[in-house]
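Complex shown without one protein chain; remaining protein chains in place.
Note that the chains are named A and B in the order they appear, and that numbering of residues resets to 1 at the start of each chain.
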Amino acid sequence: MELSEYLDRVRKLNPLVHHITNYVTVNDCANACLAVGASPVMADAIDEAGDMASISSALVLNIGTLNVSKVESMIEAGRSANAGGIPVIFDPVGQGATDFRNRMAAEIMSHVSMSVVRGNMSEILSLGGEHIHTKGVDTGGAVEIREAEAIASRLAEKWKAVVVISGASDIVTDGKHHVLIHNGCPQMSLITGSGCMCSTLIGAFCGAHPEDPFGSAAAAMAVMGLAGERAWDKWGREGLGHFHMGILDELGRMTGESLAKGARYEEN
Amino acid sequence: MELSEYLDRVRKLNPLVHHITNYVTVNDCANACLAVGASPVMADAIDEAGDMASISSALVLNIGTLNVSKVESMIEAGRSANAGGIPVIFDPVGQGATDFRNRMAAEIMSHVSMSVVRGNMSEILSLGGEHIHTKGVDTGGAVEIREAEAIASRLAEKWKAVVVISGASDIVTDGKHHVLIHNGCPQMSLITGSGCMCSTLIGAFCGAHPEDPFGSAAAAMAVMGLAGERAWDKWGREGLGHFHMGILDELGRMTGESLAKGARYEEN
Partner (left out) sequence: MELSEYLDRVRKLNPLVHHITNYVTVNDCANACLAVGASPVMADAIDEAGDMASISSALVLNIGTLNVSKVESMIEAGRSANAGGIPVIFDPVGQGATDFRNRMAAEIMSHVSMSVVRGNMSEILSLGGEHIHTKGVDTGGAVEIREAEAIASRLAEKWKAVVVISGASDIVTDGKHHVLIHNGCPQMSLITGSGCMCSTLIGAFCGAHPEDPFGSAAAAMAVMGLAGERAWDKWGREGLGHFHMGILDELGRMTGESLAKGARYEEN
């Protein structure tokens, strides 16, 4: 898998990525999308959600600040995307925190076929109705990684989707192939939006490679992780505000070549 | 036309600028407003949109993330502003993308008299029901600029409003007078919110010069373009995140004097 080519193609094709997402991190998502060469659009009215999806190259559904009418728009947009063969990326933010959130996420999943589902370990486990029998949900340790990969693989088959579990190392699997991405740094969890931007980038990459959600997701996670670690190296001494801006700097500066040099991953 | 005096007056009068706008770029709009010396307020509930408009010095309506109830609030606020002689600025974000968006924009325009309508070429053409018979909608070439000016002029007369078309050079016309603003840099389109901030600044400038929307719009576009080019000169080597912050830096640092030195425009 040559991740660099994925980024080059996004910059070349400039896919339009429709988002129905939360209002907390939406500005970062739009800027991250632009920084890698895609174009963002955010439109959540039920009256146009489907039409907007139909002219887009990918659709990102993020339930960070969900409500009943937003969920209706997500389902409308998702169906429209499914009908047009447009990849849909699902980010079940906060899954597990409330019954309402769990019900809405299940409702969306029951109506829309996802190309990629991305979340952290606890969100994905909760969405899949899975329980992990180890201490905590960290993906750092070797044992946990193998168990987490097995679960991700099972859910990928169940959902017929690529599953991405973000963590110290990111797990990406379509049920048959697996890749572990080792880029990133722990400080990324100290700014809001790191996860949401990952889902946006997966949307951008899927928009340029609709036939290959697995490679797209892997490349997007490597790009985000690499941007994060480079930004921390450069701006971490200043602090979190500059680090935040630095991530967008690095996303914008990254080329296929610099990605190839910095990406650290293992396929298995 | 002495653009520098417009900026000095905004800083002196500190006009209150009411916005009903999208949730993607709203933070940038509020900060841009403050940076040039105006005060932002954002209130979109139908229950107070009209009251808030009536105590403001200008009203900015931006349909980036519109829905039916937001449009009702826009019309309520717009009528209130019209009744009080308060300038209204309309930014038809994404006009042309969906039927719903087109219908809503037309609905707003049919109920509210605008002082200024600002968008990019395709948005303004679509809003005006115009078609341009050249290759593409770029305003860079000499021929296209003349045709674009003619269309803008026609729409300005039709709408009885100042029309601003953002592009490589910005067209500003009230149907009789024309000014081309040459400030700005292409990288401004790589961050979200450049256009929305233009509309906010036009609101701030109109709020301080309600009798002169043409000069206000021209000055605001020069301020935004100059801030963008200066920010890119200074922060472009770091990347898009720092460039984004740099635009707000430059808006805040700009004085009438530094504007006079940097503004590049031609009246005709």
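Quick note on the criterion: a contact is a pair of C-beta atoms (placed from the backbone, for glycine too) under 8 Å apart; a residue touches a chain by one contact, two chains touch by 3 or more.
All figures in this text were calculated on a predicted structure; none of them were measured in a lab.
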{"item": "Chain not shown: contacting residue from B:26, B:108, B:145 or B:240", "value": "B:26"}
{"item": "Residue in contact with the excluded chain [from B:40, B:92 or B:262]", "value": "B:40"}
{"item": "Sole contact to the chain not displayed, among A:1, A:24, A:106 or A:168", "value": "A:24"}
{"item": "Residues from chain A at the interface with the omitted partner, ascending", "value": "22-25, 27-28, 64-68, 94, 97-101, 190-193, 238-242, 244-245"}
{"item": "Positions on chain B where the hidden chain makes contact", "value": "23, 26-27, 30-31, 34-35, 40-48, 51-52, 55, 244-253"}
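Basically, only the chains that are shown with their structure count from here on.
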{"item": "Distance between the centres, which are taken as Cα means, of chain B and chain A, whole angstrom", "value": "33"}
